[in-house]
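Just one protein chain is left out here, and the rest sit where they should.
Let's turn to chain A:
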Amino acid sequence: MQIKTIKIYGFGKFHDTTIDLSKRFSLLYGENEAGKSTLVAFISSMLFGFETAKHRYAMYQPKQGSQYGGELYFNHNQNDYWLKRVDGTHGGKVTFRNLTTNTPLSKEDLTQLLQPLNKELFYQIFCFGERELQAVFDLNRFDLVKRIQRIGAIGSENWIGLTQELTASAGELYKPRGRVQPLVRLLREYDEMADKIETAKTQFQQYQTLQVDAQRTAKTLSKIQQQLEKLRDQQNQYQRLIKLYPQYQQLKNSSPVQTTMLISRTDWQKATQLATAIRQLKQDLAAQEVTIKQQRQAHMPSEAQQFYISHQQQIDQLSAQMPAMEQLEQRQQQNENQLTAVKQQLEILSQQYGASLANLRVLTPSEQQQIEGLFDQQQHLSIERDSRADQRLEHQKTFEQLRQQADKDSTSGMDLKWLIGGVGVVLVALFVLSGLARTIGGILGMLIAGYGIFKPIISGNQQSAIDSQMALLSAQLDQDRQQLASLDQQLIDADAQVTQFGAEHQLQGFAPERWLDLQADIGKFQAAKSQQIQLQEQQNQVNQNLRTFLAQWQFAGEIISLGGSQAYQLQQIHQFLSERRDEGQKLQWANESLTASTQRQTKLQQQLDEQQAALSQLLVQYHLATFAEFERQYQQDQATAEQDQRLSVLNAQLTQADREILDDTESLAALEQFSQSIQTQTTLKQQKQTDLLNQSSQQHYQLERLASSDKYQNLLQQQADLQAEILSLTDDWLTKKLLINWIDQTLINASQGRQPQIIKVAEQFFQELTDGRYKQMVFTDQTVQVIRHDDLTFDVGELSSGTAEQLYVALRFAFTKVMADVIAMPIIIDDAFVNFDRQRTQLALKMLRKLAQTSQVIYLTANHDNLGFVDESEVYRLDAGKSV
């Protein structure tokens, strides 16, 4: 490709600038800041597109507001093209045209035409910057060789830069001899972890060993425990034997004395009971005898009693009459009382009636009827007469009244009776009565007197009627008088009869009206009289009887101390008899008690005899005389039995083994000594047991701990995790390392692939640059050598830095030339040789000219000297804006 013309509308500091580049070699001169880099950017941007906004500074937006972009005229493969690129999307708006064929082309056609280049590759292959070369020149020899070796690859500088970065970043991950890099650190950690795991791993062996140990311990322990058990048994045996030993010793020699017949317990009990009973019975008997003796003494009758007993029949006969006698005596008393009463009665009657009473006799009933008749008659007549008299009086009164009425002035005679009576009453009231009674009496008296005074006045008579009535009444009065006279006569007769009756019956001394009443007293008197006589007779009879009876008691007069009245004597006798009866009773009771006591005594004696017989029998059975002996014998037997018992108990307690031990043992001390030794053994074994138990529990604890410890398992997992981390880092590191390796290899490969062509060109260039001092280059795997014109061979390292730089420049341009032979693109050099001296620069330019034979070369420089080495026609001054 040959760029013919550059037209800049606006790009960076350029605007409306046209640069003619029709020559194969163009030198663009400008001071610093003249826009050399901008121009390079413009060319690349025109071909490959503007930078995006992402890279703002690489966009070179025009400063003065011109249109962004420009045009390129170029020739490529014998065709002329026109390319316009202005602001637009995706690298700018492109207008592209094949001027030769005059056909419009697209943006894609441009990309196609530039294939396989892109901006990057274009820069890497066809653009040289001062910086780039300078960097190479600053390299040490080794790196320079490396760079030289890899010069045949596209963009090898960048790649090499990348590998350097990668190396650095890989080095940050790991260095084989590093100390601080993460992978190194992790590996160290891993080593430590591996150690830990190795330690932890022994847990398993530990566990197994422990298991075996624990089993062994358990076995030993169980053995010890068995032994201990045995020792304990033995110790128990010995302890027992030690306790039993004295007994054993004691009993060993005393063989049991077996009596022919031991007193049995029942017999002993029986005998004891019998003895007790006998003792009791004896006591009872003694008491009984005392009782009987007392009773016998109490049995003696009194003197009176003895007398009674000796005269019992006589007394009993007499005493049989006693009740009768006593009755008699009572009767006598009664009679006496009656007599007294009768005498009093008689005396009363005598006093009442005097001695005449004794002469009177009681009227017979007929006489009594007679007199009662007389009295009735008398009474009747008297009543009749009274009534007649009253009637007459009535008539008289009426007559009187009538007369008084008829006779007005006839004095009204005061009734004196009433007057006197009334005065009397007042007087009485005045002097006798008192209080209210006096008042009332007085009033009453005065009323009565008044009545007496005023009575006649009250009775008035009517004069007319009165006269007739008076006549009537007068007749009446006469009749009354006659009747009265008859009646009086009759009364006199009756009285005479009574008087006669009285004479006949000696009743003249008494008023007739008392006669009838007198009859009862007469009867009484007569009865009393006769009773008196009768009583007197009885009294005499009784006295007689009593006397007789009492006389019969005279034989006991002294004993009974008879004397005094009959009643007293009777009383004495009675008391005597009563005493005898009591005493007799008492004596009888005493007699009965005595009999009972005697019977009891007999019975007790009988019992005693029985018991004694039984006891004797029992004693005889054992050939013993007394109970005391029996008792003694029993105690002895008992002791023997006890001993036997103890012996048998002891025997029961002793096993065959015990007996053997005891038989073999000389003394208690020996036993104790042996026991002591067992104890010692036991203590030792127990200690061992404790130790084993501790050991066992420790082992089990450890086993448990190991079993439950997930430390190892965790470590394994941690290790795995660490491995993962390490592998991941290793992969990262290796990736980088291999990538470096890959890039490097690619560079070497590419360089080697292009080597023959590059070397051929480079040798030429190197000759040019060194002005023929070196003629040949040799690339080996390790290094690069150059052969001088005098056939001396030099390693790159042996060259002066200037020569080495020249070598690199020769190779670098050779590479570009080789590449440009494939892809014809303009080669743009941005002041690459600033460090070259004048001569070298001249030589370099000379070389570039040669290069320009095949490719367009655009050389930008700020070095004015360079202008002298080229044709003026080839120079374009950037600051001037046009060719010089």
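Here, a residue touches a chain if its C-beta (ideal position, glycine included) is under 8 Å from a C-beta of that chain, and two chains touch if they have at least 3 such contacts; residues count from 1.
The rule is short, and it goes like this: contacts and distances are computed from a predicted model.
Visitor: Can you match the unshown chain of the complex to its UniProt protein name from these: "Gas vesicle protein A", "Phosphoesterase", "Putative phospholipid ABC transporter permease protein MlaE" or "Asp23/Gls24 family envelope stress response protein"?
Guide: Matching "Gas vesicle protein A", "Phosphoesterase", "Putative phospholipid ABC transporter permease protein MlaE" or "Asp23/Gls24 family envelope stress response protein" to the record, the invisible chain is "Phosphoesterase".
Visitor: Just to verify: which one of A:F142, A:F204 or A:W589 makes contact with the chain not shown?
Guide: Missing-chain contact among the listed residues: A:F204.
Visitor: Would you indicate which residue among A:L739, A:I787, A:A824 or A:L867 is in contact with the undisplayed chain?
Guide: A:L739
Visitor: From the list A:D731, A:D837 or A:D871, which touches the chain that is not on show?
Guide: A:D731
Visitor: For the chain that's not shown, point to the residue among A:G155, A:G557 or A:G797 touching it.
Guide: Residue touching the absent chain, from the options given: A:G155.
Visitor: Can you list where chain A touches the absent chain?
Guide: 37, 41, 51, 54-55, 57-58, 116, 118, 120-121, 123-125, 153-155, 158, 162, 165-166, 174, 176, 187, 190, 197, 201, 203-204, 207-208, 211, 706-710, 712-714, 716-728, 730-732, 734-739, 741-750, 753, 819, 823
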